[in-house]
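For this view, one protein chain was removed and the others were kept in their places.
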Amino acid sequence: MTKRKIQMMLSVNGEDHDVSFLPHRTLLEVLREDMQLTGTKHGCELGECGTCTVLVDGEPALSCLVLGLECAGKDIQTVEGLGTAGGPHPLQKRFAELNAAQCGYCTPGILMAAQSILTKDPTPDRETLREELAGNLCRCTGYLRIYEAIEMAAEDMQHGS
Amino acid sequence: MMRLPTFSYCAPDTAEEIAHILAEEGPAAQIVAGGTDLYPNMKRRQVEPKTVVSLARARALRGIEWRDDGSLRLGTSEPLRALERDPRLQSTLPALHQSVLSISTPVLRNMGTIGGNLCLDTRCQYLNQNFEWRRTINHCLKCSGDTCWTAPGSPKCWAVNSSDSVPVMIAMGAKLLLQGAAGRREVTAAEFFDVTDGREWIRRQPDEVMTDIVIPSQEGTRSVYLKLRRRDAYDFPVLGVAARITMDGDLVSDARIVLNAVGPAPVRCTEAEQALIGYRLNAETIGEAGNLSRRGAKPLDNTDYMPNYRKKMVPVFVRRALAALA
Partner (left out) sequence: MAPKYRIIGKANTKVDGLAKSTGATKFADDLSLPRMLYCKLHRAHVPYAVIKNIDTSAAEAMDGVVAVLVGSELPTQFGILPVSQDEHALCPDKVRFVGDPVAAVAALDEDTAFAAAQAIRVEYEPLPPVFDPAEAIQNEVPQLHDYGDDGNVHKRVAMEFGDVAGALEDADEVLEDVVFYQGNTHLPMEQHATLAMPEADGRLTIWSSTQTPHYLHKAVSKVLGLPPSRIRIIACPNGGGFGGKSDPFNHEIVVAALAVKTQRPCKITLTREEVFYCHRGRHPVLMRSRMGLDKKKKAITGIHFESLLDGGAYGSYGVASTYYTGALQTVTYKVPNYRFDGVRTFTNKPPCGPKRGHGTVQPRFALEIQVDRAAHALGMDPADFRLQNLQPPESVTANWLRIRTMGLKACIDKVVEASGWRERYGKLERGHGLGLACSSYITGAGLPIYWNRMPHSGVQLKLDRGGGVTAFCGATDIGQGSDTVLASCVAEILGVDLLDVRVCVADTDLTPVDLGSYSSRVTLMMGNAAIQAAERARDLLAKACAEKLEVPPARLAFADNRVFDTQDPDKSMEFAQAVVFAEAKFGTIGTVGSYSPPKMPGRYRGAGVGPTPTYSYSASVIELHCDEETGIIDIDKIWIAHDIGQAINYHLAMGQVEGSVYMGVGEALMEEMVYRDRRNGAHKIPSLLEYKSPTTMEMPPVDTFLIEEPDPEGPFGAKEVGQGPLLPIMPAVANGVFDALGVRVNRCPITPEFVLAALESKDKRSGPKSYPDLRIEAPARILTPAEGGDGYEIDQKRKTKQLAREQRTDEQKTTR
């Protein structure tokens, strides 16, 4: 019930961060507001859109429905850890090229979901992508360029380019 | 940004400890498993527990174990995705697999647990709204108000049991194990959900945590789960139909048809079942069972789709479920 912050180590994108935050803060709030990692977006904060998707121990999770303190000892991956403009992940590169990120607001969440799909299935077919991305709403693209970008990135990763 | 209210948090290692804390704190404590139901409800201020007791560290609540007698023991905090990915579950318990696969979205199924799904709070369009919204209707019977706006003349709350796995568990005769401060008990799924009011949607004591689900061998049965909803992802059922048929030669020797999401509790269609037992499963008997199944369902205007449409869909879905088993 307190308004006292807790302090803990949080491993984000392979780096340990010493952070303190209020115990009722969600991972989304901790990332965006306590760590200034604003790459992770939000569209509802109720689990209804997938925009806030990050990876927790390699599995996609909605950061708006996970407590920050539940993430102690876990490995958090966000879009900031995926790649940089100078060294983009194949997914990021293909999303940029194909205009799979129109407004780009759903993009970080979709990239993280896509990343986890590719770890499990390096050559996913359309149907797999469709089913696995069903929790990531996008209002701009109609998802079509998103599928294409993921498929091309999958190919890039297969051929190591 | 929708934010959680403040609370204190603990994550005990054992079911016993959990039960003790629940006993101490009383109804002001809430169990959290995956949090995909509890946290949104807290953010909307439908529930504001003083203490949140997490199941995350209680290892005994995990596990998918197939026993020699063909029965299956599920730890309640097993994530839905684990069930979905279990190959044996997929082949031997198709209805459960279908129901789990139909829940929410892949990412939510990573987080949500089977125990949480069984204990899922009842839902209603007058209830699952932000605090500010609920002021507009002067709150409701389930949450700080005194009228059920779904049925204003009724003394009861008509919030809907919207779990996908509940009707399947009942159809399969699952048993549920609960740990209380005073000890453990076992109930059948049918008993656990035998309620009449959306405010008490499960027969659980405040100090109890559900630890195991035991599904007896389904050998010799066929089962299916069908779900009506607007979108093929995200959406809760506005009608769920679980059906299980046991055949003796050409004739039906046992039938179970359970509806969900048409009222505060799942509905067993006993008349429809009786119309099948001892008969062949053909267009005629299936049609008859479909018509009889309509009786128990009382969909009201508190979910997606118009209530009379949902009512109209009951026989259609029951027929289709049975046809899939024929």
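Letters are used for the chains, namely A and B, taken in the order the chains are written, and counting of residues starts over at 1 for each.
In the analysis below, contacts are C-beta pairs under 8 Å (C-beta built on N, C-alpha and C of every residue); 3 or more make two chains touch, one makes a residue touch a chain.
Everything numeric here is computed off the predicted structure, so don't read it as measured data.
> One chain is left out of this view; which of B:Ile21, B:Leu96, B:Leu176 or B:Met313 touches it in the full complex?
B:Met313
> One chain is left out of this view; which of A:Thr26, A:Thr53 or A:Thr141 touches it in the full complex?
From the options A:Thr26, A:Thr53 or A:Thr141, the contact with the absent chain belongs to A:Thr141.
> Tell me which of B:Met1, B:Ala28 or B:Ala283 is the one touching the absent chain.
Answering carefully, the residue with contact to the hidden chain is B:Met1.
> Across the whole complex, list the residues on chain A that are touched by the chain not included here.
Residue positions of chain A that touch the missing chain: 32-33, 36, 38-46, 48-49, 51, 78-80, 82-85, 88, 91-93, 95-108, 111, 129-131, 133-145.
> Which residues does chain B use to touch the chain missing from this display?
Against the missing chain, chain B presents residues 1-3, 6, 105, 125-126, 128-133, 135-137, 149, 228, 230-235, 304-306, 309, 312-313, 316.
As a convention for this text, only the chains that are shown with their structure count from here on.
> State the interface residues of chain A toward chain B in the complex, per the touch definition above.
Chain A residues touching chain B: 1-3, 22-26, 28-29, 42, 44-48, 50, 53, 59-62, 64-67, 69-70, 113, 131-136.
> If you look only at chain B, which of its residues touch chain A in the complex?
Checking each residue of chain B against chain A gives 1-9, 11, 35-36, 39-40, 43-44, 50, 54, 56, 104-108, 110-111, 232-234.
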